[in-house]
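Note that one protein chain is taken out, while the other chains of the complex remain in position.
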Amino acid sequence: MLRYTIRRLLQLLVVVLVLSLLLFAWLRSLPGGPVSALLGERATAETRERLTEELGLNEPIFVQYLKFVGRALTGDFGVSTGVQPGDSAAEIFVQRFPATLELSILAIVIALAVGIPLGYLAARRRGGILDNLSVVSSLIGVAVPVFFLAFLLKQVFAVDLGWFPTAGRQAGGIDATRVTGFFVLDGLLTQEWDAAWDALRHLILPAIALASIPFSVVFRITRASVLDVVDEDYVRTAESKGLTSPVIRRRHVMRNAMLPVVTTIGLQTGALLAGAVLTEKVFAFPGIGQALALGFERRDYPVLLLLILCAAGVFVLINLLVDLSYAVIDPRIRTRGVR
Amino acid sequence: MALLEVRDLSVTFHRRGEKSTVAVDGVSFDVEPGQTVGLVGESGCGKSVTSLAIMGLLAKRGATVSGSAKFDGTELLTLSDRQMRDRRGRDLGMVFQDPLSSLNPVISIGLQVTEVLERHRGLSRKQAAVEAAELLDKVGIPDPKRRLTEYPHQLSGGMRQRALIAIALACRPRLLIADEPTTALDVTIQAQILALLAELVRETETALIMITHDLGVVAGLCDEVNVLYAGRVVERSGRHDLFRVPRHPYTHGLLASIPRLDAPKGERLSPIRGSVADNIPWTGGCAFAPRCPHAVDRCVETTPEMVVDQVVEGDRLLRCHNPVEPAGRAEQEMLS
Amino acid sequence: ESERGDDDGQSGGGQTGGTMTFATEGAPKLFDPFYATDGATFRTSQQIFEGLVEFKPGTADAEPGLAEKWESSEDGKTWTFNLRKGVKFHDGTDFNAEAVCFNFNRWYNQTGAGQSPAVTGYWQDNFGGFADGKTPSLYESCAATDESTVELKVTRSTSKLPDILGLPSWAMQSPEALQKYKADEVVAQGDSFVYPEYATEHPTGTGPFKFSKYDEANGTVELVRNEDYWGEPAKLDKLIFRAIPDETARKQALEAGDIDGYDLPGPADWEGLKSAGHQLLIRPAFNIFYLGIGQKNVAQLRDLKVRQAIAHAIDREALVKQQLPEGAEVAENFYPDTVTGWTDEVESYDYNPDKAKQLLTEAGAQNLTVNIYWPTEVTRPYMPSPRDLFGLIQGNLEAVGIKLTVVSKPWNGGYLEDVDSGKADLFLLGWNGDYNTPDNFVGNFFSDPNNRFGTGNSPWGATLSDEIKAADSEPDADKREQMYVELNKKLKSEYLPAVPISHSPPALVVTKDVSGLVASPLTDERFDTVSIASS
Amino acid sequence: MSTRTDKIDELSARAADDAGVSLAAAAWRRLRRNPVFLAGAGIIVLFVVLAAAAPWLAPHDPSVPMLGDQVVKARNQIPAVQDGHPLGGDQNGRDLLSRLLLGSQQTLLVGVFATLIGLGGGLLLGTLAGALGGWVDTVVMRAVDVMLSIPGLLLAVSIGALFAQPNQYTVILAVAIVQIPIFARLLRGTMLAQRHSDHVLAARSLGVKQRAIVFRHMLPNSLGPVIVQATLVLAIAIIEAAALSFLGLGNPDDRIPEWGQMLGQAQTVIDSHPQLAFWPAGCIIVVALGFTLVGESLREALDPKSRR
Partner (left out) sequence: MKVHFPIRRGVVLDKTVGYVYAVDGVDLAVRQGETYGLVGESGCGKSTLGRAMLKLTEPTAGRVVFDGVDLSKLKGEPLRTMRRRMQMVFQDPMSSLDPRQSVESLLVEGMRAHGLDKDKASTAARLRELLSAVGLPSTSLRRYPHEFSGGQRQRIGIARALSVQPDLIVADEPVSALDVSVQAQVINLLEDLQAEFGLTYLVIAHDLAVVRHISDRVGVMYLGGLVEEASSDQLYATPLHPYTKALMSAVPVPDPEVEDLRERILLAGDLPSPANPPSGCRFHTRCPWRQETLCDTERPELREVLPGHRVACHYAEDIRDGRIRAHEVKAQLVQDDWDVSPDSSLAGPASVTETLG
């Protein structure tokens, strides 16, 4: 298991390196970039040239890349030019990552909390009204663009009904102490209940919007895998033992049916990150997704580079975690994987 | 009174948008305590469905079960789900064909054995674990204590099947149904398992329904044999009689088509023509008619009824208009 | 439901106290206005800092700030400022003549990264070079003649003084804090610059609000009232600027009551916001939107007739009416009418497609094929929706038979770069005024002949440049005005390096509970007069 | 005798009525009766017909602001429903109905081309990796892993953002590139399974040439899941293209209408002129739903497990 983990981590490193080179070369070959970002419409051809030289952007790409790697090794990934101009990209990541993580966790929790029971019920009542309804709604859930859903949710529940705040992570007037960067957690840690509650309220709508796709996937996978599992021979064996139905459901059906769901959760992190770009934009939620959207809009290359790399890294890492946790849940892999 | 009396058991499957299929079509047989009854027949003839219907394990939706299956005087088919759960595992045990897929892959063998003990014998975890180790030992699994903590994939095929048998026998059921328990196993392992089953049945006076397509297995184990074809019993007899004088052309064909280890070499096999796919429904005549070398016009005009065979001695039931003449008997006896 | 604090109970009649949350497009880059180039920084620094000169609220006109009065020498090269007395910086140190000179010297003595156009672009635009003398500088010296008198010497006379001193960049900062927090230690790092502690955490000025904290994770800047303010103290207890980059999100936040106001509502929303009971404060238009004509690549564009044809082809009236917000006007000069030298005696090119066609024919340019650039992923106050504006212009030009090769590029993704390097034949661009002098507009556009219009390619390019410089250097105000009037006329009739299209007013919006906010044409509103009724 | 055989024939014909149908035929039979599939197919057919006939159906030129004089941004005026303009006009005074109709062309084109390019690229890579194996497989699959390690939409957005000059083709390309590794991986998986399957072994032992094995045996038998995936990707492509437009990375030239772009542009006026957002949003949702329904039902129909 350890070797396997190390191996995967090394692979991750390679992926990140290759990706960084590709991204770097690509970004550098594009027009615009830091110079335009820093100078804006005040720029003249002359000042442009000066700045280009000052920043070393006229050097060969690979020299620039090596310099970049050199700096990156010291934790310096460059300074934002558009998202939060002046802040270092690393700082932006550190600030915003907890926000997106908090949001994604809540979204996944919602997706699982709704998707799994619904998937189970739909499978058990296959072909029934509940089944058909939830299947259709999960299909619609996939077909509705996330940003549109986010928009509707916000318009209805925040703007029109006023139940939730419309934007951001925390209301302006709340004087919260920051400890971990996870606002809800911070609120709980410092016992600033109002801050925690307020932060949670800010999370709910975006999390629901973000949960729409993982929900559909979790629901359908749960349903399909429950359908598979209930037909498995070992469930029949369990029935033949005369076990009570809760025991069969818990121990024999769900435990096995959850295995594919666990894998999907890992894959969903990708969808979540992508969804976060859209949702955070709509809810002006200062997370990674918003930074990415702004970064694209404002051509903030250092931030884009770091965030895309981190997104890829996190995605790969979470999949590794999922695979490892899979091994923990599934003894077939656990007992064989250990060496 | 027999321990299990199955009368006119029929199972019909309905699938949305498709014709419903009659998988079991009026099967009747009895099982006495301590007796081993065989159900043989080709793939798809309804053996498993029969056993599942008795165990109440067919899905409620999509399957209609009619007829009666009385266990010790209690009608099983009309028992409530709850009552049935109380019986399964305690009075009725079952062993399935594929030992790997029949064990839950993510739960330790130990838990899979103890859960049935906890459920029906009200034992605590600890007691159940001790009992479970004894059980595994009894079915011939070496080092049972360690095996309890292992998972199915860590056991070999034979050991898995033993574990399944241990589970089925945990609460000393009065009736054990074994659905092709050895088909997935190698011959040497099959022999071990069959010997084990025979021994356990003898020891505990458990009644055993042995389901198989292997006539050899039946020949070695069963007191009485039911031959199924397309959902109906076509011939029933004690095993000695059956193998000596097969009366139904199907039984006869089966026996003639398998190569025997002890038969002289060079003899050509005489196969049954066609395949199971050539069955016709029982409604219009005999389902076996298209493949039957003995078929006469009557075979496709009227459905044959199960009748007591008058020609040979012994209790033989037969569903055929034109059975194989016992003349073959003399021939067979000469050969053996 | 409002997110404002509940601690405003004591305030009587909503006059003092309370917290106001105002949403802006972006978060400030830093808090040291000297190094800043972004609006968000200036907005904050306007509340914390004051300059010698300030702009009168609601106008772009200079008025006394920390200097009570000033006068210049005959030749316009020596300026004497009399400072306000009893003013203290937020750190308790005194504001005096020495502090003023300290600031000037700080600016003038930048080294290293401090000389980068990206860091001190405003200084270089306005004052030129630094102490090292590589580039000539407008600044010569500063002397504290006494505790409250400063003598500022410049190398030449310029129309920009004293107005430029009202720019937020030249706000007075506490010398002690500047030194303590190493304010000048800006360094280039990778593709950008890293600013010192002072700029990010300890801005220290004399203004009505003090810096309290910056919650970067949440994108909010919190300012609190400066109780020791020399003038009338601010009414609000707390002022919060909150970054909500998405315009629609800002609007919804206001509708939901999460914020008390926001900057730059989209023109399409104005009506709706007003009818929902909010106060829409329209700023006087202090910008110019033009269709630039690059003379570098297509020879035909160097022909005045062709440029005139283009001017006639564009239906500016319709454009203003359909696409621009309330209060927008068709532009005749290259700057709005509040700026010196504006004149209505310029040649106005009315919408006349037939005339345009005729002019093209006369110039032998019936088959004129040019590229036209328009920017994506941007909105500017003078150009609320580039796509829609471009759509109209494109239709107009095509209607007179000009063949267009359309190039759209992201604002920061090559658009500005291409336009600046002269790749564009026609392009959409504009300018937001910084302060009220003509030079801030035309000087910026044309004084360097090697500009984005490629005027250097025309024989008059250098002349134009000289004329602009001459006007700027004229110390006499009346004479200067006349020179600018002439310049404006020639710009339209003889040169026509671009077609001025419109001035359009940006706006801000606050709830009905907010009072005392005065919209500024320079978009640098001050919030000390603002009060909020408790709700 | 003959009566007996006749009778048997008749009876067995009746019994075998539903036995021995091919996988595809069986799938089709199930599909034909599956309301989910029918609904999806109906939607797709409807929109394809609309798109094909759009130039004739559309009452006006979608790029001309014929109602331009009714547009007043300053007062948030947008041409209302009126004679000849059953849905009114858009922000620039162009006929909304015509834009919607013509928009279907673009949207379907984006979807179809993005899918085709993704499919083509994936097919090429997957076939190479799956058929050749060895180091080709390793190299291709590592590359695919790198691509897969960036979340789909994010990759599309990056690609979209990083084109120097975004236009309709860059959108297609951005969405397509993201699909390539997915198809490649899928195909490679099935191809590998095929490589070790008995019928490929049989062909090999017959001495059939490698190329023929790949193209006659492995590829055709691997296509099923790929086709299903392609249907789903169509829906995804349409939604992702819309998301790109929403993020401002779509085709900036809006004279040729496209739903995602229309929706993106309508956001700012959604509360005052909801129709501008709802029509295109509705269309996107319905079309995406159509493809999803078809894809899902195909998947289910072809999955032998679902045939219980």
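The letters A, B, C and D name the chains in turn, as written, and every chain counts its residues from 1.
Here, a residue touches a chain if its C-beta (ideal position, glycine included) is under 8 Å from a C-beta of that chain, and two chains touch if they have at least 3 such contacts.
Just so you know, these numbers come straight off a predicted model, no measurement behind them.
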{"item": "Identified contact with the non-displayed chain, of B:190, B:206 or B:226", "value": "B:190"}
{"item": "Candidates B:20, B:74 or B:270 - the one touching the absent chain", "value": "B:270"}
{"item": "Of D:159, D:182, D:269 or D:293, the residue in touch with the unshown chain", "value": "D:182"}
{"item": "Residues belonging to chain B that touch the chain removed from view", "value": "42-43, 140, 142-143, 153-159, 186-192, 194-195, 213-220, 239-240, 243, 253-263, 265, 268-273, 275-278, 336"}
{"item": "Absent-chain interface as seen on chain D, which is shown", "value": "20-23, 148, 152-153, 178, 181-182, 185-186, 189, 197-199, 201-209, 212, 216-217, 220-221, 225, 229, 232, 236, 240"}
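We take it that only the chains that are shown with their structure count from here on.
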{"item": "Closest chain to the centre of mass proxy, which here is the mean CA position", "value": "A"}
{"item": "Chain B-chain C separation of Cα centroids, rounded to whole Å", "value": "91"}
{"item": "Centroid distance [mean C-alpha coordinates] between chain D and chain B, Å", "value": "50"}
{"item": "Shared-contact residues (touching 2 or more other chains) in chain D", "value": "161, 164, 248-249, 267, 270-271"}
{"item": "Residues of chain C whose C-beta touches two or more other chains", "value": "248, 377, 409-410, 413-414"}
{"item": "Pairs of chains satisfying the touch condition", "value": "A-B, A-C, A-D, B-D, C-D"}
{"item": "Of all residues in chain A, those that touch chain B in their complex", "value": "127, 232-234, 236-245, 247, 251-252, 255-256, 259, 329-332, 335-336"}
{"item": "Complex interface listing, chain A residues touching chain C", "value": "30-48, 50-51, 54-55, 57, 68, 71, 76-82, 84-88, 91, 95-96, 98-99, 154-155, 158-159, 162, 165-175, 178, 181, 183, 281-284, 286, 290, 294, 297-299, 301-302"}
{"item": "Of chain B, residues touching chain A in the complex", "value": "16, 52, 55, 57, 84-90, 92-94, 96, 98, 101-108, 111, 115-116, 119-120, 150-151, 153-154, 164, 167-168"}
